[in-house]
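Report on one structure; see the data block that follows.
Apart from one protein chain that is not included, each protein chain of the complex appears where it belongs.
Should a chain be cited, it is by its letter among A, B and C, assigned in written order, with residues numbered from 1 in that chain.
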Amino acid sequence: MMSKLKLGMVGGGQGAFIGGVHRIASRIDGRYELVAGALSSDPERATQSGLELGLSLDRIYSDFHDMAQKEAQRADGIDAVAIVTPNHMHYPVAKAFLEAGIHVICDKPLTSNLEHAIELQEIASRCDCLFVLTHNYTAYPLVRQAKQIVAQGDIGDIRLIQVEYPQDWLTTDSEHDGNKQAEWRTDPARSGPAGCLGDIGTHAYNLACFVSGLKLEQVSAELSTFVEGRQLDDNVHAMLRFENSVKGMLWSSQVAPGNENGLKIRIYGQTGGLEWSQEYPNQLQFSPFGKPTQTLTRAGNGYPDSLAHLVRTPGGHPEGYLEGFANLYYEAADCIIQVNDGASCREVMNVSQLPKIADGVDGMKFITAVIASSDANGQWISIEDI
Amino acid sequence: MMSKLKLGMVGGGQGAFIGGVHRIASRIDGRYELVAGALSSDPERATQSGLELGLSLDRIYSDFHDMAQKEAQRADGIDAVAIVTPNHMHYPVAKAFLEAGIHVICDKPLTSNLEHAIELQEIASRCDCLFVLTHNYTAYPLVRQAKQIVAQGDIGDIRLIQVEYPQDWLTTDSEHDGNKQAEWRTDPARSGPAGCLGDIGTHAYNLACFVSGLKLEQVSAELSTFVEGRQLDDNVHAMLRFENSVKGMLWSSQVAPGNENGLKIRIYGQTGGLEWSQEYPNQLQFSPFGKPTQTLTRAGNGYPDSLAHLVRTPGGHPEGYLEGFANLYYEAADCIIQVNDGASCREVMNVSQLPKIADGVDGMKFITAVIASSDANGQWISIEDI
Amino acid sequence: MMSKLKLGMVGGGQGAFIGGVHRIASRIDGRYELVAGALSSDPERATQSGLELGLSLDRIYSDFHDMAQKEAQRADGIDAVAIVTPNHMHYPVAKAFLEAGIHVICDKPLTSNLEHAIELQEIASRCDCLFVLTHNYTAYPLVRQAKQIVAQGDIGDIRLIQVEYPQDWLTTDSEHDGNKQAEWRTDPARSGPAGCLGDIGTHAYNLACFVSGLKLEQVSAELSTFVEGRQLDDNVHAMLRFENSVKGMLWSSQVAPGNENGLKIRIYGQTGGLEWSQEYPNQLQFSPFGKPTQTLTRAGNGYPDSLAHLVRTPGGHPEGYLEGFANLYYEAADCIIQVNDGASCREVMNVSQLPKIADGVDGMKFITAVIASSDANGQWISIEDI
Partner (left out) sequence: MMSKLKLGMVGGGQGAFIGGVHRIASRIDGRYELVAGALSSDPERATQSGLELGLSLDRIYSDFHDMAQKEAQRADGIDAVAIVTPNHMHYPVAKAFLEAGIHVICDKPLTSNLEHAIELQEIASRCDCLFVLTHNYTAYPLVRQAKQIVAQGDIGDIRLIQVEYPQDWLTTDSEHDGNKQAEWRTDPARSGPAGCLGDIGTHAYNLACFVSGLKLEQVSAELSTFVEGRQLDDNVHAMLRFENSVKGMLWSSQVAPGNENGLKIRIYGQTGGLEWSQEYPNQLQFSPFGKPTQTLTRAGNGYPDSLAHLVRTPGGHPEGYLEGFANLYYEAADCIIQVNDGASCREVMNVSQLPKIADGVDGMKFITAVIASSDANGQWISIEDI
């Protein structure tokens, strides 16, 4: 693990969302170093974005073809590129890097139409490069455990798959209200012919296939657009027929008030059922027929060793535990920079909400007082007497 | 944000837990680079651990005094040190770095006894260095919002604080069963006189003080040791008297089966109440008296802009969202390394659970079929006909 | 409220389920007295069942025509009849009583086919009798409040209705295993052409219409039978089109392991959403768009006065509160009967789990000890010293 893999990125310049997510993801385990990027097709924005991320000027590109070619020629060229552009650019960018022999990590959906998708598959197969599509929900530890439970036959032959992904952020016509995310996601030119369907319906579909291991055979669907003037669907209703006579339903919506990112899957077989919700990702309900439902937890009792590499904190510590720590480091960095710039430590700490040494002293006083009280058969002990 | 802060670490060599957490936390936002470490007092283990983390040999130390001195003298010396040793070492290590003029980020509890804690406070105050104690729970976004709600007076004058932190991992005498974490945490020599009290009771106490903004005045306590042969307490019961006649209770336990990390705080004032649980960190219950309880969500409706820097994903995406992405990057790194070592892409991908280009094509077929079905008034469409 | 209404019942003899539910329901508020019944078509079973329920012999019938005629002629004849037979008998029984001028309270579904239903509607309209169909889920307090919220426009114009009712009790072919409930519900001769659809799908459908106030216009459906040899559907998937371009989905299933009676409705409008689950009937989630979700509770803050007659206990006391009390009365009745039959009070109480006077004394000692301890600044007080 001594040397990090070299990573490039296309898309993800200032103001973008998913690019930042990919960068954080690539940093968490310290196995990648971002060394090159065509972060924007606008040269100035590309440069600014690159410098902010610490790239050296000679590896900041505004043209992805240029980047693919040059990086392929460098001895220290990138091992892989992360593609985080709007959907319609996935195809040309991926093509360029694959043909340059560079592994691709590409955000979903693969492309904005089927033809491009099939073509890309052919190119990837010809180029013998890795192509990873970031269907991120498949990599939650308990989703993997769910897949394993199904594969082991612990719920018997599958009969039913109910999957849904409701959101509410497009309840009003925010695309005409200056919301950039809303703009491109409801624009057929940039998103293709599918709105809610392409954006989150495909996540629900992919999750159903991933966990069940089944192929879909037929679909009967109803797309709706509830917000006046919207150009793409904002609600998807579908009935599903999978192989082996398995039936299912899929609902995804972006106009369901009260739902943030309510991705949820329920799978029922001859001898048991499973239920998992993305908003509570650390619990998986497992219901063997005729027995009480069990709550399986991430890294908890019964979590398989084979999936240990997917968890970084013990059971009961939600992943926010790491981000809580990261928030302290983030704020500490702010403080250090201020002090490096000449501010006094005392003042910097005083205005910060960081836990301080005084909190530590306080904690030690608490410990001492508790022990004293317990030793004195529960007598009330004053902290100031400690 | 162009140049990263230079970070050192003391403790956290191979096999340690909290050191890894600190390293991930420091990487998430890309603002630190780990460049030096005294990761173990055993020279060989220190070297191996350092090389694994990509440190250069001249900045791998086995003696923390040596490290403090040398890093202070280097032009490119560390900006800050993260101290992640067992508790009894916090004091000498922090002292060494503070006196060398290096900022300190120290795991909790501050020290293993009160004298050292007070001494350290004096040293820190004299040295004018930053000292950050990683009471990580205070940095959850909704904990910060809770504190803000209290400070704004939205629940009125506080009356009651109920805080608890139950776990179950010490239900049996695992310290005599080869569990390293159990060993040092139940050993007075390494943990000080407090077991469960120091390990997690202090977290509960700190959280109560942080959110309420109140100082504790008196405590009446009962420490218990339920597991035979255990040398420190494994359960803490305490009644609390805070300033302003506020009353409270604190329970922490490591012998409560079914609890993983059940840190929970409830605060009640004259006009409202708040409830937050660490295992479901993205929800905060706010109950204005006489009105329905509201569920506040991380980055959701009503989340304050002033706390925006604490969140990295939109509302409804639990922090596990980032780790799901990180898991893809982690597994992709494995694949890339195998391919770099000569394996074929096809084979590598075939045995991996990573989402593949075929999944992307599949997704595009699904989109196409759904649109076709919806256009045909819900007619069942076969995927293979797409 | 001095005199009770006189109630008759058809069906509901020994071993039946829903008849007992109707009887309890009629007793809870003390407004009915069961005085007549044709509880079985088998004369002997009818007599035994009637005597058990305290009916006088002259008002125990085995023929419902006979009962309708005679009760209509009596001066003290029944005010209303409760029909709790299998589905295919609803039609002739209701017809007989309506034509005799007696009000009808009839279990759902109305009949086992549409022709009979329409005919019955005509008869009822001609006879000027009350006809109440026990779609019981519409009478939960929070379902009524949900309907009111919708009607007041608090979620705006409705767009989406997601309703589901999963169960698991028919996961295996229990109808061939001696389960009487399973037998008649999967038998077309007694249940009509719909299995899961008629049994619980209609509840889901009715609830959607009731809360929304909307009429269904079109349906696209998929009925499945997963258990081999079963004669009727055990899973229902349907897409719905309501008036006003409202879309919906309905899922009901009897083969979904882990689900007991998971009736759930979610309604989304232009400005808000609602969610209610039968298994947690005392909470209603109300999500005004752009604001935090509120948890409305039965008889809690914001519960409308106009619905006060639907609740019998304060907020936070689930309806089980009444049944807990009823359990004490039930067990006390057992004790009293034993004592009336000659047993000694002491012995009877000793083997019972009823709370006893000693528990009361114990409680008073606890109160006394708590007060003493509190008065003595928290000193530990021994109960035996009280």
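Here is the rule we go by: contacts are C-beta pairs under 8 Å (C-beta built on N, C-alpha and C of every residue); 3 or more make two chains touch, one makes a residue touch a chain.
Since the structure is predicted, the reported quantities are computational estimates derived from the model, not experimental observations.
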Contact with the hidden chain (one of B:A80, B:L214 or B:A256): B:A256
Which residue of C:M9, C:A124, C:I155 or C:L274 touches the chain not shown here: C:A124
Candidate in contact with the missing chain, chosen from C:K70, C:K291 or C:K365: C:K365
Positions on chain A contacted by the hidden chain, ascending: 220, 239, 286, 290-297, 300-302, 378
Missing-chain contacts mapped onto chain B: 155, 159-160, 162, 164, 168, 171-172, 220, 222, 224, 226, 235, 237, 239, 241, 247-249, 251, 253, 255-259, 266, 268-273, 275, 285, 287-289, 293, 377-380
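Basically, only the chains that are shown with their structure count from here on.
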Same or different contact residues where chain B meets its copy chain A, judged by the half mark: same
Chain B and chain C: spacing of chain centres that average the CA atoms, whole Å: 48
Centroid distance [mean C-alpha coordinates] between chain C and chain A, Å: 44
Centre-of-Cα separation between chain B and chain A, whole angstrom: 19
Multi-chain contact sites of chain C, meaning residues that touch two or more partners: 220, 239, 293, 378
